[in-house]
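What follows is a single structure, written as structure tokens, with notes after it.
One protein chain omitted, others in place.
Each chain gets a letter, A, B and C, in the order it is written, and its residues are counted from 1.
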Amino acid sequence: MKLSFKNDYSEGAHPAILEALLQTNLTQQAGYVLDEYSSKAKTLIRERIAAPEAQVYFVSGGTQANLLVLGYVLRPYESIIACESAHITDSETGAIEGTGHKIHIAPSVNGKITVESIRDYATRYTNYPHQVKPRVVYITNATEVGSIYTLSELKALYQCCQDLDLLLYMDGARLAHAMNAEQNDITWEDLARYTDAFYIGGTKNGALIGEAIVFGNPFIGNGFSYYIKQKGALLAKGRLLGLQFLTLFQNDLYNQLGRHANKQMKCIKEAFDAKGVSFLSETCTNQLFPILKNEEVAKLAEDFDFYEWKKVDELHTAIRLITSWATPTENVEALIKALNRL
Amino acid sequence: MKLSFKNDYSEGAHPAILEALLQTNLTQQAGYVLDEYSSKAKTLIRERIAAPEAQVYFVSGGTQANLLVLGYVLRPYESIIACESAHITDSETGAIEGTGHKIHIAPSVNGKITVESIRDYATRYTNYPHQVKPRVVYITNATEVGSIYTLSELKALYQCCQDLDLLLYMDGARLAHAMNAEQNDITWEDLARYTDAFYIGGTKNGALIGEAIVFGNPFIGNGFSYYIKQKGALLAKGRLLGLQFLTLFQNDLYNQLGRHANKQMKCIKEAFDAKGVSFLSETCTNQLFPILKNEEVAKLAEDFDFYEWKKVDELHTAIRLITSWATPTENVEALIKALNRL
Amino acid sequence: MKLSFKNDYSEGAHPAILEALLQTNLTQQAGYVLDEYSSKAKTLIRERIAAPEAQVYFVSGGTQANLLVLGYVLRPYESIIACESAHITDSETGAIEGTGHKIHIAPSVNGKITVESIRDYATRYTNYPHQVKPRVVYITNATEVGSIYTLSELKALYQCCQDLDLLLYMDGARLAHAMNAEQNDITWEDLARYTDAFYIGGTKNGALIGEAIVFGNPFIGNGFSYYIKQKGALLAKGRLLGLQFLTLFQNDLYNQLGRHANKQMKCIKEAFDAKGVSFLSETCTNQLFPILKNEEVAKLAEDFDFYEWKKVDELHTAIRLITSWATPTENVEALIKALNRL
Partner (left out) sequence: MKLSFKNDYSEGAHPAILEALLQTNLTQQAGYVLDEYSSKAKTLIRERIAAPEAQVYFVSGGTQANLLVLGYVLRPYESIIACESAHITDSETGAIEGTGHKIHIAPSVNGKITVESIRDYATRYTNYPHQVKPRVVYITNATEVGSIYTLSELKALYQCCQDLDLLLYMDGARLAHAMNAEQNDITWEDLARYTDAFYIGGTKNGALIGEAIVFGNPFIGNGFSYYIKQKGALLAKGRLLGLQFLTLFQNDLYNQLGRHANKQMKCIKEAFDAKGVSFLSETCTNQLFPILKNEEVAKLAEDFDFYEWKKVDELHTAIRLITSWATPTENVEALIKALNRL
């Protein structure tokens, strides 16, 4: 059996979550996310981001969160600006276009969108009524290539969006890893302050399923619950979502799990650094994209599971390694040992 | 704290499911329903219905299953025939219309659709190209009012659909209760034989989440996985779905849980019968719709949670009572005692 | 060659329209309904309804107008209430559901919707967020069965909509015939006053194509032009639409043509009345639904073209006869003569 560094959702849930499921299992609760665990979890999240007016909704997965938020906030003729490496551009089977909206693809700079490319789209797309109207900027944090936004970058994006009458939406599938990167200088309070909406990823940080969508703005009205139900995303046993976020946001567990994943990857990165290996992107979270010789990749693949991410040239391939809340130190050591044998 | 007879998803999961989650928790598995539990569960289901070619897909909830199946099998201009009491007609926030399709509403006869009303729609909607083209008949079993289809009814519906080039789709949110009703004469093998597609409800029969969509026909092609992903319904930790269905379909647990729920309701029904209470519908599963005086309803509501389903006249109201896999005998006894005190 | 009473779009355009096309043909004009004819036509319409703030848009046909208005004003989870005989319910190939919205079907009383059925839907559909939210009431005037709304009916509907936070939208495919019926007491000014939106039908009153959508309310914003373009309804040569409405709204031509059609039908109706024939609906516009013996229908069909509308019983069928702006008196006389020979 190979050890997997393929993704951060290879295991089940953090034990504290299973324990909470066991403890509460036979307690009767209201359905459809009206249970008391969901209610408490929402309060904890609002407190964490210091936004008592924020609206919080729990759904099952990241693509679902994205299509719900974007499908809901946009009028039919409005569009999204996202960068080339963004998850919505080519890893969600056209889910966003499936709701009727165009995605403008901006260049990625180490996985991140720039203020310049946003301004460029916003000024080029003004031929009313023959062109769509850009309305939302989509970013991910941590990004798909393992990098994170700095506070000053986030502020600049938000300011740019405000200037151009755009909304800023952050996909936080790996928010835990971004917020707990050593280089991170964004606080939880900043998330509500400098975005219009974001989601807190649970699936990739120890939950069985679950993402918490947060709207910091009151613009959203009360129609979002209808939309969640209409798109098949309202769980009868919403308690499953609420209880998990309650567990993750009590005692700082959510941050701890993110830190663990990052720490494990840091060890791995140091081992690659020591070997002088170069990387496809500059990372500081739980993902790493080392560029190896093809025969090294083949050798490593004998004992470990991971994605071959990109052919770099005839002789070299970038692979993707991921650690998670669950990655034990012995797996990290086994990988490092194998690396050192290459 | 009131005892709830409000629905069959008030509790968490059957203990065997939690136990399976605990046992497998740290085992690494492939994501996106490619894990080994899902694979085994699909095999068990195919065996159960004796349809080795059937395609099985796991999704999170009933509305999601319905919109996926109907959105996928229909061309844009095709429509669905369903009866008035059908879940898709007024309890899913227009999820089906949200995929672009009209639902024709046929009369309900004790919660069931009739061959006559199907023929009627199929023959009236023929003004090409000004009218939609009926293409799917949607039924639920057990129905929303607690009744079930007989084998001869199911065969007649299927034959009618075959004659009229219609597909027959069964919503099995409470299939466990239908299949384990004392009056039921439909076998699991019949489900694959006399429908084109159906889903096996997990959420209302002991799972945390989960419905198993089954296509008995090969017409479906391999595009459905794309569609599941596009609509945000593909879970990263698909293992959560697969493991639950594996547990439910081992050792006949799924049937046992359905039987338990039905048995508890049978006791309740007998108590109402003994009091001479009449019902809104003829039921034989885990739902009951007794018609009580308004003051009796108020009295009962002091200690029990349930839906007031329908005002019958100025003085009487039909309530809905539901039992589940989790309903303990003491709750049933408490309810009967309260009833006898009325 | 049979004489056709099948519909009011069997001929081309009123000669004044063709003359205007000839006169202006080689004048260069801006595209996309920014030409000067469209601009003038909009002004004439705003003056006619005494609503200087009203927004007017020209599109090609009735189904297009309906799907544009309803698709634009509704949020995804909102629905429409319309009566059973309404054009959108079963003569537009699910165009409205195709934009994602449910239509609630209310009973038809001589082709008209009632305040009671609107209240009924609005109060029944309140199970947030499991049910769609009714938001628009759709009516047609003249109706599909040839009847018209009275001013007091219209006022009552509008008041009911205001009370229930609903919008009132009038499909005016045959508005010319309604406004020029002898029994009509609604003025053009009333249309803007007692609806939120309506359209003025051109296709069935002498235009080659064209309907004028009018929003009396400012709520609509400036996004509708985007939506028209997105749905493929923005004509490059919008001048074709503008010039026709300019011609129709100069010198009262629009009303004259409606009156002509009604007058021709009145003669026909008197002939049927004289024969003691009964009708499927009470009409006062350019449609008539006489109930004839099947052999009489067959006899009439030898020389005339019309729809067999509805089998009334084994021996009788209701047919639909329609006159138009183009129906010459000799055709009316030929029909009456044939009728008297029956």
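One rule holds for everything that comes next: a contact is a pair of C-beta atoms (placed from the backbone, for glycine too) under 8 Å apart; a residue touches a chain by one contact, two chains touch by 3 or more.
Please read these numbers as outputs of a predicted model, since none were measured by experiment.
A.B. asks: Out of A:12, A:76, A:201 or A:232, which is the one that touches the chain we can't see?
C.D. replies: A:76
A.B. asks: Where the complex has a chain not shown, which of C:229, C:263 or C:316 is the residue touching it?
C.D. replies: Of these options, the touching residue for the absent chain is C:229.
A.B. asks: Footprint of the hidden chain on chain C, which residues?
C.D. replies: Here the touching residues of chain C are 3-4, 7, 9-13, 15, 18, 21-22, 24-31, 60-68, 92-95, 98, 203-204, 208-209, 226, 229-237, 239-240, 305, 326.
A.B. asks: Can you list, in ascending order, the chain B residues touching the missing chain?
C.D. replies: 32, 71-72, 75-77, 128-130, 132-133, 223, 225-230, 234
A.B. asks: Could you list which residues of chain A touch the chain missing from the display?
C.D. replies: On the side of chain A, residues 76-77, 79, 90-94, 97-103, 105, 125, 127, 129-132 touch the unshown chain.
Keep in mind that, in the parts below, only the chains that are shown with their structure count from here on.
A.B. asks: Is the contact between chain B and chain C built from the same residue numbers on each copy (over half shared) or from different ones (under half shared)?
C.D. replies: same
A.B. asks: Which whole number of Å gives the spacing of the CA centres of chain A and chain C?
C.D. replies: 51
A.B. asks: If you average the CA atoms of chain A and of chain B, how many Å lie between those two points?
C.D. replies: For chain A versus chain B, the centre distance works out to 34 Å.
A.B. asks: Could you tell me the distance, in whole angstrom, between the mean C-alpha positions of chain B and chain C?
C.D. replies: Roughly 42 Å, centre to centre.
A.B. asks: Would you give the residues of chain A that are in contact with at least 2 other chains, written as numbers and ranges?
C.D. replies: As it turns out, chain A has residues touching two or more other chains at 226, 229-230, 234.
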